[in-house]
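Please read through the structure below; I'll follow up with questions.
Complex shown without one protein chain; remaining protein chains in place.
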């Protein structure tokens, strides 16, 4: 039964980091990963695939808290000329469609959208053909975040399925992406529905990126809107040195009903530097400045980290 | 130290399923497995073995709840002409002796007996010679289910060891099995002692099976008896298509003392279809109808699933 096609892979990554008002910490931050994947040729261009990948905190060796064991990917699927169909837990559509403009790591990893990064209990479809890429997913009712802490909505009456779709075009240094995503939970949700667009363009040695995402919440008695702008520049200073600049503007405001605590008017600036020791190993440093005019907070976070992919 | 003989293996399996009164769910159901095993030749026909295998829910990537990490198998052992001795947690004797008649998956996986499928803290012995197979196990006191949720009986005074034995004969399409098992826990047990017999016969393209298991409980102030009949037919319709039919009659009644909530008079019918895409990959569908005249419940469950062994 055991097949030679099973591959174990992963990442070991740990940082020293400091945020305004806190002491210096060594941070695992869920950046360490362990995965197992494989593919079986079924003939006629058809293949069976599976992938299991979870995140860990390298500073303590702990499984990252409030995450299912294989929270990053847990799928079995079939792949062919028709595309790739996967069942289980995988990356959701906003992330597939527009996250490519977010070039930062750790402190400068400023998420370009507000909806969930993964969906559980999903059917995932992706298709790529030359410069075109397309995907869509749908989950069973109330289940998009099942397996995470505090999620008890799976199959509950009145809950909704999560779903999404994205399209992407890449050619001659230009990448354009569009995405739509609805997270199916009814109560205590942050972003219920969100769409976004992103564009990046590579003029050697610089890659410029910009994205916009807009989300809507419809909690009982209140309606709210979020808007996230992100711009980035990734500069390949030498063959081994990259400098990343990222700006994000994240505004969430209520249009009907009371302002909830989660709502914010935040601007963030990030500067990152990556020095590669090999294709798999790098040392990197980040500094990010975040300012929130609703919470009236300002914070600067920096980190210095070592990353090894295996 | 690291040896090339270490093999990682497993199964990725997820289903869409629906039971009467519930909404459609994507179900991991503990059908996904990850295992590590190895064997070392010690000379003179002797070998050291180890195996670690746990179950996961593919729909969310979670470790299956209330299960120890390597709950399916966790043993180290020695193997030779005398047979195979293993220590740790492994499959108990009713499962080894009579479960072969249960050919179903998921909804149609109607367990042919009522005692525990695994024993923890056990000494396991198996011996095979030509058509004959024999095995026995014994655990330390009160420990058969240690490592599972709510089990705190390990080594507690007054607890009993679990034990069992089975024999099997297979030749010319005929398989006959006999088994006895006692689960050692004193309180809150379901089945304390159980014996069973099973027979299957292959007349191409059909394999017919029948089993009977009878268990006894002796909780303070009450005595109870359970009887499980199972019959199955597995039809190899084509080289890639199998149809399974399963019937189970599960009766548990008190002979002394009050009827407890767990007791039932249940009949279940299952119909399963498996289409193999390769030796390791299959698509399958099941429908099962369960009727309980004590609880006065009827339910139909169906599932549609994808399974890949690696």
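Should a chain be cited, it is by its letter among A and B, assigned in written order, with residues numbered from 1 in that chain.
In this text, contacts are C-beta pairs under 8 Å (C-beta built on N, C-alpha and C of every residue); 3 or more make two chains touch, one makes a residue touch a chain.
All values reported here derive from a predicted model rather than from experimental measurement.
J.: Among A:14, A:93, A:107 or A:224, which residue is in touch with the absent chain?
T.: Answering carefully, the residue with contact to the hidden chain is A:14.
J.: Can you say which of B:54, B:135 or B:196 touches the chain missing from this structure?
T.: That would be B:54, which touches the missing chain.
J.: Return the single residue from B:19, B:32, B:60 or B:74 that touches the missing chain.
T.: Residue touching the chain left out of view: B:74.
J.: Thinking of the whole complex, not just what is shown, which of B:108, B:121, B:211 or B:309 touches the missing chain?
T.: Reading the full complex, the residue touching the unseen chain is B:121.
J.: Going by the touch rule given at the top, which residues of chain B touch the chain that is not shown?
T.: Missing-chain contacts on chain B: residues 1-3, 5-6, 8, 36, 38, 40, 42-43, 46, 48-50, 52, 54, 68-78, 87-89, 120-123, 139-141, 143, 146-147, 154-155, 157.
J.: Need a quick check: the contact residues on chain A for the chain that isn't drawn.
T.: Where chain A meets the chain not shown: residues 7-10, 12-14, 16, 22-26, 28, 32, 34, 56-63, 277-278, 280-281, 306-310.
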